[in-house]
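Here's a structure for you.
Note that one protein chain of the assembly has been removed; the remaining protein chains are unaltered in position.
For subunit A:
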Amino acid sequence: MTTMERLNAIFCEVFDDDDLEIAPEMTAADVDGWDSLSHINLIVAVESAFKIRFNQRELLTFKNVGDLLHSIESKIG
């Protein structure tokens, strides 16, 4: 399973939508229910699934799914 696929599975779980297909350019505006509350759930779920930890600066500069994916990949190296 690629990182992208694993991340997609987390998105489906957090947003409770099995048909959700993520893409790098996708932003919060494109996903129903992606608000500041579910964003936190998403971050916590990603951190625990990949066993990584983002710092404040990274968290505040993610602009889309691609940024998040890139950061995960750089951490799991």
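Everything below uses one rule, namely that a residue touches a chain if its C-beta (ideal position, glycine included) is under 8 Å from a C-beta of that chain, and two chains touch if they have at least 3 such contacts; residues count from 1.
Note that in this section contacts and distances are computed from a predicted model.
S.K.: Between "MBOAT family protein", "RNA polymerase sigma factor", "ABC transporter permease YhcI" or "Rod shape-determining protein MreD", choose the name on the UniProt record of the chain that's been left out.
M.R.: So the chain that does not appear here would be "MBOAT family protein", according to UniProt.
S.K.: With the full complex in mind, choose from A:Ala23, A:Ile40 or A:Ile76 the residue touching the hidden chain.
M.R.: Touches the omitted chain: A:Ile40.
S.K.: Spell out the interface residues on subunit A facing the chain that's missing from view.
M.R.: 36-37, 40-41, 43-44, 56-57, 59-61
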